[in-house]
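Remarks on the structure that follows.
Shown here: the complex without one of its protein chains, the others still in place.
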Amino acid sequence: MAMTSFSLSETVIDAAALTRELAQAGAGACVTFEGWVRDHNDGRAVLRLGYQAYASLAQSEGERILAEARDKFAILDVRCVHRVGLLEIGEPAVWVGVSAAHRGAAFDACRYIIDEVKSRVPIWKNEHYADGESGWLHP
Amino acid sequence: MAMTSFSLSETVIDAAALTRELAQAGAGACVTFEGWVRDHNDGRAVLRLGYQAYASLAQSEGERILAEARDKFAILDVRCVHRVGLLEIGEPAVWVGVSAAHRGAAFDACRYIIDEVKSRVPIWKNEHYADGESGWLHP
Amino acid sequence: MKCRVLYFAALRDHANTDAESVDTLASDARGLYAQLRARHGFGMDESRLRVAVNGEFAGWNHALRDGDEVAFIPPVSGG
Partner (left out) sequence: MKCRVLYFAALRDHANTDAESVDTLASDARGLYAQLRARHGFGMDESRLRVAVNGEFAGWNHALRDGDEVAFIPPVSGG
């Protein structure tokens, strides 16, 4: 299971199916995070986004983050999916789901995972602006 | 909108439909919490649960909590649904969803709401145990 | 005067009804609960309960009026 908890996807993320994968009889809490494509960033109107990944390293780094979350927090199961390719406004770009016996660990682990994914996993966002320009974000 | 953000439900919670209601073009983050019926509590095997509510007060107190969350955190929209009646193991008993421009506010608001709902909204859980007993939880 | 009293959870099981009409001389919610506790043998101390009058949380000193709907709220366990 640990080897398939993180994945990159070229197609729409199915949150309901992913949530069902987290179910266990001992699970009392499930926290999910979805990152949606916003229509603006830093004051510029955004039409759509493209995500590019270094796929093999993104996969191994993503799995490493999920393994860290399993070590640090009393959670039962976890999944993370990140989109690659072109996305429209409002589409989920990333989904994180965590199940646990109790909610504190589920919240903390979900927050940890998305923070680490955003800072460590080699995926880049290319914003296409309303003025016709586009640009890679390298914060 | 504020008057219909909190609801009690006698039927299965449709998380996907509720999540879609939170969508806005300016929303970059969506955090959800689901409370699932666990198969055990305090070391006793639980077969199923019954939830009883003081419906009119639960409704007004639930709406009050969601209004507080809108005041305290930079969020865009919010929903909370709590089940009443009999539930089987694994069913969602409560669902909270929050959308926001940024994830910090969404996590904080979602956590605030479920903590307050659990401590303030007049809803009671009756656990039916494997040994045939049942009992109201009054923590 | 008459009040309508609503019962939930353990209090409902104990009173064996979800609601009843009560003749009372109590001037406030505290006095009404003492009367009902004596009648039904509720084990739950006032300190563990909250009060609602006419669908809103209220204090134990809330003055009761004829026709009020009163609920004694045991510790909640939703979620």
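Per-chain numbering from 1; labels A, B and C assigned in written order.
FYI, a residue touches a chain if its C-beta (ideal position, glycine included) is under 8 Å from a C-beta of that chain, and two chains touch if they have at least 3 such contacts.
Small disclaimer: the values here were computed from a predicted structure and weren't measured.
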>> Considering all chains of the complex, which shown ones does the missing chain contact?
In response: A
>> List every residue of chain A that touches the chain not included in the displayed model.
In response: 35, 51-54, 56-58, 60-61, 82, 93-94, 114, 117-126, 136-139
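Assume only the chains that are shown with their structure count from here on.
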>> Quick check: how many Å separate the C-alpha centres of chain A and chain B?
In response: 23
> Taking each chain's centre as its mean C-alpha position, how far apart are chain A and chain C in Å?
Replying inline: 49
